[in-house]
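One chain of protein is taken out of this complex; the other chains stay put.
For chain A:
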Amino acid sequence: MTQALATTSTSVSTARLSSWSLLLNNRLATAGLIILTVIGAIALLAPWLPIPNPNTTLPANRLQPILSDGHLLGTDHLGRDILSRLIWGSRVSIAVGVSATLIAALVGSLIGLVSGYARGTTDNVLMRGIDMIMAFPYILLALAIVAVLGPGLLNALYAIAIVNIPFFARNVRGITVGLASREFVDAARLSGKTHAAILFTEVLPNVLPVIVITMSTTVGWMILETAGLSFLGLGAQPPQADLGSMLGEGRRLLFTAPHVSIIPGLMIFALVMSINLLGDGVRDVLDPRLRAGDLTRPLSVTRVKRKTAPAPVEASDAILDVRGLETSFQRGRATVPAVKGVSFALRKGECMGLIGESGSGKSVTALSLLGLVASPPGVITDGTVAIEGEDVFSRSETGIRALRGAKVAYVFQDPLTTLHPLYRVGEQIAEAITAHQRIGKGEARARAIALMEQVGIRDAKDRVDAYPHEMSGGQRQRIGIAMALANDPDIIIADEPTTALDVTVQAKILDLLQNLRKERGMALLLITHDFGVVAQVCDRVAVMKDGEIVEAGETAELLRAPQHPYTQKLIACVPELGQGKAFLETVRPLFAEGKP
């Protein structure tokens, strides 16, 4: 549903913010970008800047303080100009850090790609090798490598690159494993692509953002490591300037001439800090998980900002009375309504179906009733929802929360995602009870067992300690229903409760819901896309299209003689057992004209 909303909204002017403007919205990242650009530009332009040669020694001029004549940042113990050495040194440090990152990214990603795609023995061998590198403390390993290769800037670069390979290899492997089992990879194989071609033309483009993110977050780290090795005298060799070696040389004069070591220290700080800030910003922009939603946590109740003052609730016999409900989503700077003025009423003990195709707004309607639409971006922009004659949205936040589960309970489509995988099902049912009632642990457990028996789980006493993954889909949905029943709600809202289940299981779950409703006199609002399900359990049905109810009525009547052309078409498109091949011939005229 959200997908459909997203696609419709990108076509209009409310398109999502571009990556660039998203990055600039992040103040810290922008600051990092500016500092980095300034440092980078100065370092790049070093050969053309009017600064003295960084390696010209002039012992007579040694240890000049800051702002002395001709030496803006003073001179070091050999009389070399610190500003000049700082600029040339930054140049070296940045170059080494970036090249080490590129080498580590190239080798590490290659290992990760191959090992994640090939799996099996290749994966095992490569990953155990990576584990061995990771087993050593990084600086020790770098020292060992430099000890073998001999000191020097280039060797330090290799050492740092090798030490950072596992970082890329592990990240990339993780993503590749997930991608390699995706259907588009299978499809590419069936299109005749070889494994190598699939790896580099199908998988790699999807892994690339992860590589870029990892690079942006490790460059700063690598510059720091280069400085560390140079500080120990294993990186840049004198007289070459490098931030780390400058720091190392200044260390001996820390008390007599602190500026000699403090200045390169501040430079390293500014450089690494700016890169890390920018890197975090880049990650936030590129990471699809962070990008999809807003970066903020959703509120516990959907924001309510009604255009008109809510009309006083009229007395009616309905337990749930929805009038003119409008729920919108913020896209960029505009708000796009997903539910447009929906009104319906549900009486005690009644079952009503809300049917529609994907993107019709039926799930948003169901979630809006108790303010469960994620906010931001969701906003309730108009209408009232009255439960037992009282407007829900006029209640306080705690007031709305008190309704959830107690008066109105939800049953969702896929119980595997709504049940917590690490808690036993019994504990989860008990938790639903204790959230609203003050009872002891033992009693809650006994009630949980009783509920499980009611929803038809055999051997409930044993199954109460099972984890969700130990149960089948049908049993999990029974647990979901048991949780909904925990506090004797008057209304149950079931959002596609059987869509993820097999037909034989679906029939039993529908029977269960039906029997429970009759026994307890609950009202049931059933959200579905399946006319067969509606026909089986609902007294009344409302058909939704593009956020509006186009037709509503008694189920039998509506199915027999649908009035709205949309409903007529939808019902005609449902194949039925016994129709056989005649079905295709009956729907053919519906699509004969107006083909895309």
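In this section, a residue touches a chain if its C-beta (ideal position, glycine included) is under 8 Å from a C-beta of that chain, and two chains touch if they have at least 3 such contacts; residues count from 1.
Here is the rule we go by: contacts and distances are computed from a predicted model.
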| item | value |
| --- | --- |
| Choices "NHL repeat-containing protein", "ABC-type quaternary amine transporter", "Peptide/nickel transport system ATP-binding protein" or "Thiazole synthase" - which one is the UniProt name of the chain not shown | "Peptide/nickel transport system ATP-binding protein" |
| Among A:135, A:309, A:422 or A:503, residue touching the chain not depicted | A:503 |
| From A:237, A:300 or A:358, residue that would touch the chain that is not displayed | A:358 |
| Chain A residues that touch the omitted chain in the full complex | 4, 7, 182-184, 186-194, 202, 205-206, 357-358, 456-458, 471-475, 502-508, 511-512, 514-515, 529-533, 535-537, 555-556, 559, 569-571, 573-584, 587-588, 590-591, 595-596 |
